[in-house]
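Here the complex is missing one protein chain, while the rest keep their positions.
Just so it is clear, A and B label the chains in written order, and each chain counts residues from 1 on its own.
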């Protein structure tokens, strides 16, 4: 029996100890009309055959050179990251409710929180949330709690559309209105809103959905001048190069949130990733999710524990700051090891390579007839390429060349039919960029 | 270079990653980005050597208890063995390197796995359809209660703003209902553990959207009148939500669909053996009866007549409650759950609850023989059971917390304590089906010793643990001075 160790003799001895004659008798309190004895499941497989079947499935997903971003990024993950994160002591532990038996996980989370506060330039980080998009929804709810009576949030129209959908789902449940902040179609950049209305906060994405860098200082200052909190949406790797939310504008952003996947998390078709959420210390009691603090034990030894648990669902129940129980512990363990392995230096170097590749590819694609770049503003590692033909068709044709060429903006109901969002990371060598140029050239010629 | 002082770090207890910094130059700033958009405050993450990083985190891992190293009878958490083959399969490059925006024709292998898992979870629960996207149990609950609301609203029944929840329920239930905008009404449990039907009937009415139940309940016993509860709630126009936290107790034996539940979530990280990872990632798939299918969260996987698989979108399912995360959920976790079910198969899945219940009932009897008090002695235990040490508290002032901490000294993780809140000084014990009789017998022997100690040498328990990297913590200090990030040196 897979993973059930009992032999017949042991089963009989245990049943006898309980005073029963069969396993079925263990369910004697359950009305027999409710009991089932079979399910439409396939027969079990040996580990050997299971591996063969799943390796076949994995191989049938075409291996592609990745030029797609849009919130999920193909980065190099040093070998030690998952070697350590997948150790059984991290992998198969529960939430650290017994701190004496969980100092490993707790110290990792404390170091994670420390790294995130340094990346974002804010004072407090929680121990992570499900993903960036749901983290943004939590950040909005947090801003509404801080502000008290307001009932809406200013949401840029150049926020990633998948994130916008999550806001619609989660904030919609509580009748919170999302007020759109339009962008200039020519530049792709946000326009300062005309009024704040009854909004509690403004979301400011740095980088926006077109890969462009926003004028975060003036946006933050506008939000504060109108009594709003500013919620920074940021890419953690880009923060190695770009201004930290804590330094935005005169006073800095109030809350920073983002998708943690670029920090050592494999793409895996969309998850599990993790969301990070940081804020000013004054708002810590409105911060949702787990929080780890340093303290001492009875003998004065340094130690770590979960803190401010009274905010959480298992104590406050219906009055909790959020219904969230878990963080994304294992993902955060990997991300912490990833950040520690790269250090400031490695993160800055990686960010720079991503950026240089994006500049280089853009230069090379300029040579192709009929292609253009609709936006002139600065970018990090992602930009929109405008093709003379349908970007969906070109993307599909390039699959045949072993390339995931980008994300057609039409699939997001944004931009024009020829717009393709292209991303480069340090995983792409210069030769890959040339492959991309040549393949795109031949596909465009064939159209 | 920073050399940490060895004498200040007894047995490396205070080893910090920030002790391993090396001075490395920052790279030059790019010329094409305006200066006001570039980083101003130095980044200041430590630049450690790879070997130092490896040692630091390996040593930290050794300070953890885990299923892979200790018996972990944590009630309501189902700490069963997480098969390593599931991890190996989820880590295959063909899955791990897939970008979420890969067009469906180039990710058929993954979609096939997810589609099968949807089908299998529906079959295992007796429900009509499944969405795999919720990232954890709590998000599954949120999706579930949102679907209940969407269902009522779609019928023009907009006055149902109350959600009934037993007093003994997990704290997430009321928190999720609240987050979805419902008013929470608590329904008490009777002394024998069953729900108070009179109180239920008194609250049912045109303003009640539904009831959230766990069965077996958090009290570790099966709700015997579930069919009657379902009849009453349905007759009043409400729906029944099943919290899958305790599904391991009935997997392969009773199906939520058959009990009359309309919508439920599954904790794949409990019942389907995916790792808890020190607090996530989980996966909280939701399953529904036919009439709630249009409201399932997106995206789900759908199969065309040609056999081709693709993600469903809002155009396919306009009544969906929407998206809960940016992509398709915690797919790496779903891959592990799929591998687990495929490995066990029909027979293996069918055996899970029987052996989970055997282990729980065996432990209960053996601990009872030692003199431990069982919260519901007249009831059959499900996959878990509750002890109360109120008698020890009266005899020598020993509390459940002290017993829990002393267990750690013997290399056994503590059971859940002080939950459910209805039972004073309680320990909620869930051994799971993957533990052998020998492990359970050792636990019994340790509990026997602890009981003797509690009466003869209570200070041994009150000061426990003695043999771990740290002793009991000053949690008040942690919250009062609030050091939650390392200060810049």
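A few comments on the model shown:
Definition applied: a contact is a pair of C-beta atoms (placed from the backbone, for glycine too) under 8 Å apart; a residue touches a chain by one contact, two chains touch by 3 or more.
Assume contacts and distances are computed from a predicted model.
When the listed names "ABC transporter ATP-binding protein", "4Fe-4S dicluster domain-containing protein", "Transcriptional regulator" or "Glycine cleavage system H protein" are checked against UniProt, the chain not shown comes out as "Glycine cleavage system H protein".
In terms of the touch definition stated at the top, the absent chain reaches A, B within the entire complex. When the missing chain is restored to the complex, the residue among A:147, A:309 or A:390 that touches it is A:309. Touching the chain that is not shown, out of B:54, B:312 or B:479: B:479 (per the contact rule at the top). Residues 285, 308-311, 315-316, 319 of subunit A touch the missing chain (whole complex, contact as defined above). Considering the complete assembly, subunit B touches the hidden chain via residues 475-476, 479-480.
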